[in-house]
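Heads up, one of the protein chains got dropped from this complex, but the rest are sitting where they should.
Chain lettering (A and B) follows the sequence in which the chains are written, and residue indices restart at 1 in each chain.
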Amino acid sequence: MSLLVVSGSPHVHGDLTTKKIMWGVVYAMIPALLVSFYFFGMGAVKVVLVSVVASLFFEWVITKYLLKQKPQITDGSALITGILLAFNVPSNLPVWIIIVGALVAIGIGKMSFGGLGKNPFNPALVGRVFLLISFPVQMTSWPTPIPMFKAPMLDAITGPTPLGVVKEGLRNGESMESVMSQVPDYVNLLLGYNAGSLGEVSALALLLGGLYMLFRKIITWHVPMSYMATVLIFSGILWLVDPNAYVNPLFHLVTGGMMLGIFYMATDMVTSPMTPVGQIIFGVGVGLLTIIIRVWAAYPEGVSFAILIMNAAVPLLNKIKPKRFGEVVKA
Amino acid sequence: MDSGIITALVTLSAIGAVAAVVLYFIAQKFKVIEDPRIDDVTDALPGANCGGCGYAGCRAFAEAMVKEGTMEGFFCPVGGNDLMKSLSPLLGVEAVEKKPQIAVLRCNGSVKNSPAKYNYDGPKNCTFTHTLSSGEGGCMFGCLGGGECVDACDFDAMYMDPETGLPVVKDNCVACNACVLACPRDLLELRNRGPKDKRIFVACMNQEKGGPAKKNCSVACIGCAACFKVCPHDAITMNNNLAYIDYEKCTLCRKCVEVCPTDAIHEINFKPRPPKAEVTKGDEPKKAPVKKAVVVEEGAAPAPRPAKEPRAESTEVAIEKPKATSTTSEKKEENKSENQNNNQ
Partner (left out) sequence: MLKTFRIGGVHPKENKMSATAPIEVMEHPKRAVVPVSQHLGVPAKALVKKGDFVKTGQMIAKGEAFISANVHSPFTGKVFKVEETLDSTGFRRMAVIIDVEPDQWMEGIDLKTEIKRDIDLSPEEIVKKIHENGIVGMGGATFPTHVKYMVPEGKKVEYLIINGVECEPYLTSDHRLMLEKGEEMMIGIAILMKGLKVNKCIIGVENNKPDAIALLKDIALKYQGITVEPLKVQYPQGGEKQLIDAVLRRQVPAGKLPLDVGCVVNNVGTCFAVYEAVQKNKPLIERIVTVTGKPVKKPSNFLVRIGTPVDMLLSKAEADVEASGKIINGGPMMGKALVTTDVPVTKGTSGILLMEIAESNRKEEQNCIRCSKCTTVCPQGLEPHLLKVLGKRMDAEACEVERIMDCIECGSCVYTCPAQIPLLDYIRIGKAKTGAMIRNRSRK
């Protein structure tokens, strides 16, 4: 008889694996991915493909030759980084810039800290912010979406994002009404018929994926809910104070990378706090920072910066301990 | 403008002066009078902060020594006798000589001698496997092979032998006691370094009766007391079916090694014995008492001994001698040297 196996208890394991979690996130991104293909056509396909392939390649090369470990690119984490990075860039970005972005995201954002699970900052956002600061022109010339089958493939016309329109308009002293008349209506904002990074345009598709992740228990409600509530309340207060100077809260919610940030970036397990209370504080912090940047700072969009700043605060938030057994007051 | 500068100068100077006075008085008030010798002694110590002396660090050791005003009971195993002697003028007291020691592993339950009885799946960590079961080899007293002693060693004097699965103490051991404390089964012991690093010890801690002990490990001490009977110096005691050699009494005569039926007694750094002239050889150390020999030979060289010289010597002979004479003891000889290597 072969020798019996002996190990410490427990002897059974639930069927949850890292791979399942990561692929669950990938499935959740499919609606937004399809919407981007629909509106941005081959440009979007190209950007996503290049970003994914480059991310996987850098992950594989770095784990194998620099860290000298067994590469585990099939676990899906580099795939997520690749797709998220693609979601965060315009669809007409030159290929070489995407590759640089993937290198920064995987190499500096993730691997320099030791690989999966050890990075303090969301790798895709590190890559995105690096590109935004290094190549501001290419990164902010957004092509206007041309729905598939509607128009022939022309040279894409570029235009500002709705948030950019508003910021620019308000800065130039235009009235809120005239500014708002220049941006697409809410139906188009929800569906994605507006200019922007390829993954962020359709709030509805992103919401769908987010609900799927909540349903599969890949993410918990704490971060998205507190983030969303903070954005609505904070921008709502500003709007109530002066509706002519500040945009209404719903507009904030459905434009730009807000939905992408709420469901896919801020909820990243590795870079968000471990306890429910910490997660709520994290969400509130990201929400406040996003609106502050959007309203008062130079950039029209603040989701990436807000999340990265709060990522840095995560070790501090992890000092908040969960509710311990025996500390609950007698009922 | 001018007056502004002057006002600033005056004010700042006044603040400075007041602060200086306050500081002076506070410093006087809260002055800690410390024996200057503590600093001197601390500077002389190796600064490894290994805890081998039993104190939290080198400075704590120095403080305790200065406070007690004696060197009795104080010993820095890293610096050894040399260092302690050099400290004696600083402290103005006589240094107490201590024989240099080395850690030995009192287990030879290698993968071969004590094959695995089950398949362990989990972290290789002695503290954990010790609580989980008897150990893979089945011995409740034997080495678990998790290497916590090796991790505890600050002097790179230990390593895990991948072939045997046991830790090995190198000759540069400074006897800091860290591995002894790390072992959950108390298998490591500090023993005197004999002349030329010779040492004899029972490489087993199994307190079970012969039958069960032998069932798990082919080189276990079975408590037969053969060594106890043969020892001419009363150095061996029997306790719970286990022999123990008192290193203070042992004269390294090697008689016990010969009689041990399971090869549980190890001799290290000895010349392989010539086949017939064993008795006279064995008597030799008796004439020259070990204690003296230790003081003369070892006292001067407490620092990590050059391990190569005696080793090379012994291996050379080991190759030559068995070839010259092929007796029945040859096989045993080979076994021994193998065991030595395993365990040393």
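Going forward, a residue touches a chain if its C-beta (ideal position, glycine included) is under 8 Å from a C-beta of that chain, and two chains touch if they have at least 3 such contacts.
Since the model is a prediction, treat every value here as computed from it, not as a measurement.
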- Query: With respect to the chain omitted from the figure, which of A:T18, A:S112 or A:T140 is a touching residue?
  - Reply: A:T18
- Among the options A:M269, A:V295 or A:A313, which residue touches the chain absent from this view? A:M269
- Query: Please identify, in ascending order, the residues of chain A that touch the omitted chain?
  - Reply: 1-2, 4-14, 16-18, 20-21, 72, 75, 77, 115-118, 220, 269-270, 273-275, 321-328, 330-331
- Item | Touching residues on chain B - with respect to the absent chain | 117-118, 121-123, 125, 127-128, 131-134, 138, 140, 208-209, 212
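Definition applied: only the chains that are shown with their structure count from here on.
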- Query: Where the centres are mean C-alpha positions, what is the separation of chain A from chain B, in Å?
  - Reply: 57
- Item | Parts of chain B lying in touch with chain A, wherever the complex brings them together | 116-122, 128, 132-133
- Listed in rising order, chain A residues that touch chain B in their complex are 2-8
